[in-house]
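The structure appears right after this line, and notes come after that.
All protein chains but one are shown in place.
Up next is chain A:
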Amino acid sequence: MGRRSLVVIIVAVALRLVLFAAFPSLPDLLTNRVEISTPVTSFKRLQEGLFLYTHGVSPYDGGVFHQAPLLLAFFTTLPSSATATNLIYILLDVFSAYALINISTSGISVATSNRKDAQFPPWAVSAAFLFNPFTVATCLARPTIVFTNTVILTAISKAVQGHGAAAVLALAMSAYLSLYPILLLPPMILLSYDGLKVPSGGLGVYAAKMTGVFIAAAAGLLGLSYLITGGSWEFLASTYGVHLLLPDLTPNVGLWWYFFIEMFDSFRNFFLCVFQLHLAVYVGGLCIRLRKQPLFVITTLLGIFSIFKSYPSIGDTALYLSLLALYRHIFPLMRYAFFATSTLLYATLLGPAFYYLWIYAGSGNANFFYAITLVWSLAVTVIVTDALFAVLRDEWETERPEMRGKDVIRI
């Protein structure tokens, strides 16, 4: 890690400490924002769960707490002061930044490209993550998505370094925390396979081995949770069941809540299947088409999750954008970057405004906020597809340097 990266991290930590210390009401304000805290990540609900857990009541009984049991175990071992919790969240951001620096240093994102010189230096990548307002807001609001994000980034950095087993273990942890990262397993295996210095055996054998490790790790984590919750599988239904079946329709930046409020009950199961399948279908196609760039498959999938998963928050988008910073070299090939960014910023301002009109002023209604979440999702979608286009274009230009800068028309 270079000196500049260190400076960036120190400044970022200082910024967070100052924000925590100077604006004591800010974290609570942000914790209550639906854009940041979802039913499956909210810090408030975590505290509720912790209270029940330490008082010997099953936190999964009531339908309030939907987070993984190991989080409970982790937070009960912490001293129960706000400062300790805040420091943990700051530390998680530092770990994430460290992972990003490692990924960036490895140069994996530009390995297949001709535009290697256009890459961001590692410190800039970490700065893009640490000073992203969405990341900062997420850190201050302390949702448990921060844990998931850190673990995912760690998994990627391990995979890039060729530590397949470690990567898959970390991925199992993130899937354990918030389910959807399970879909990252195929590209993660590819990424760690590519990262191997001496590939032993074929990809098939390697994949089977890693899948085995993943299943074992996941089973271990679930077993541990079983023990923690006093020998009950109750937590499965109120954690993963909630991700899958969407019983809590609290608004968020995603597309599900409004859709399922409006839905007639008889269609609910059908559309739940469709929505969940929709997330899964991208995995195969992207892995095949972008076989040479598994990291970009992971990036794109994270972008897609941040739009289409059942309880997305701006923390998911922050993770996607931070990984996108690794692809600085394709930015000149993106066609709608300015428009998409402007739309994202517009949605960022209008979202809270419309939420205010709906919930507090009472002069708006749910449609106002939903319309803005649509705009938000549209902006992220445009960025995801545009980045995908740019990467394909870059790949093509690398293969056929004579076509560089020429227009292509699809027939």
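By definition in this document, contacts are C-beta pairs under 8 Å (C-beta built on N, C-alpha and C of every residue); 3 or more make two chains touch, one makes a residue touch a chain; residues count from 1.
In the analysis below, contacts and distances are computed from a predicted model.
Colleague: Just by its UniProt name, which of "Autophagy protein 5", "Glycosylphosphatidylinositol:protein transamidase, GAA1 component", "Large ribosomal subunit protein mL43" or "Ubiquitin-like-conjugating enzyme ATG10" is the chain not shown in this complex?
Modeller: Result for the unshown chain: "Glycosylphosphatidylinositol:protein transamidase, GAA1 component".
Colleague: Write down which of A:Ala216, A:Leu349 or A:Leu374 is the residue touching the left-out chain.
Modeller: A:Leu349
Colleague: Out of A:Ile182, A:Leu196, A:Leu224 or A:Leu357, which residue would touch the omitted chain in the full complex?
Modeller: A:Leu357
Colleague: I need the residue numbers on chain A that touch the omitted chain, in ascending order.
Modeller: Its contact residues with the unshown chain are 332-333, 338-339, 342, 345-346, 349-350, 353-354, 356-357, 360-364, 368, 405-407, 409.
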